[in-house]
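Single-structure report; data block below.
Only one protein chain is missing from this complex, and each of the others stays in its spot.
What follows is chain A.
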Amino acid sequence: MNVASSPGDIGASPPKRAHNSTWKDVAIANGSVVSIALFFIVVCVVFSLITNSFLTTPNLLNIVRQSAPLLIVAAAMTFVITTSGIDLSVGSVLALTATLSAVLLQAGLPWPLVVIAMLALGAAVGALQGFFIAYERIPAFIVTLAGLSVIRGVALLITGGYSIPVEPTSFFVNIGRAWFLGVPVPALLALVVLVIAYLAFNQTPFGRYVTGIGANAEAVRRAGVDTRFIMLFVYILSGMAASVAGIILAARLGSGSSNAGQGFELDVIAAVVLGGTSLFGGRGTILGTVLGALTVAVIGNGLILAHMSPFLTPIVTGTIILVAIWLNFRLFKGATRSR
């Protein structure tokens, strides 16, 4: 703004070195999203051909209803992983909020209060873990691994291992079971969360700093940004997202079980990584995460419809993760100079 006169040319390079980008360049630049989109389409086409019931409206709505918790937590996990962090405790937070909401409803608390209390609990758990990660500099893997163990333990302790029923007449169950405008409510909740996550990730300074911290945290700090608070905040987001998932699950199943969400954190991380977000940080995409989560959900659903063993699901999912990432590394490399 104020450099009025500065002749010469810094960074001179011959003009027209960069040509206008074609669709192919765009595809390579967004290689991770393109490759998971291809996988998603292939999986959908295969199941449409080998089963009659896959490509029907009720089944598709059922898939989005069942995958709502995964979509919501994966959106938040995209922020965490993009800062080059990880949150292993989301499955345990889901179990804790599912059981506690059932317990509180049984104790006679009105449902809106229960929802608010659970969101606050998720945020508090996230803030506590985020404090150790961002301010005390303990690796996120260790902090959230401890969280995974402790939080699940608390849920088991509260219930004694039993699942707690939710009164089916309570309005609370509508969060998981009701339909609105022909769409399941959990799917609508997921849609709202995803739109907010997309805007926050791509269009706000917060999203920019999340990406920047993953790429070069010290550079962002030197630019005058409070990087520690941003890092703390992404764990608050993942904690709250896990509590929303816990509420939806308890409402849909009509009970809160302390064994809910075993291995859920791995599904979430798989969906995020499948979508093309780098575990090393600095590169994340909400769109890819949505496709990754839906691919995981479609595989589970399609294998059951095809009358194949549901135990094939983890095998197929794991194979696709490896192949998708491998394709991403091989086919679409060349978008960057290094790495």
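In this section, contacts are C-beta pairs under 8 Å (C-beta built on N, C-alpha and C of every residue); 3 or more make two chains touch, one makes a residue touch a chain; residues count from 1.
The definition used in the following text is that contacts and distances are computed from a predicted model.
Selecting from "ABC transporter related protein", "Thiolase", "Autoinducer 2 import system permease protein LsrD" or "SRPBCC domain-containing protein", the unshown chain of this assembly corresponds to "ABC transporter related protein" (UniProt protein name). Between the chain not shown and the residues A:Met77, A:Val225 or A:Val273, the one that touches is A:Val225. For the chain missing from the display, the contacting residue among A:Ala215, A:Leu266, A:Leu279 or A:Leu327 is A:Ala215, taking the whole complex into account.
Listed residues A:Pro110, A:Pro139, A:Pro165 or A:Pro205: the one in touch with the omitted chain is A:Pro205. Listed by residue number, the positions of chain A touching the unshown chain are 1-13, 15-18, 199, 203-205, 208, 211-212, 214-216, 218-226, 282-283, 336-338.
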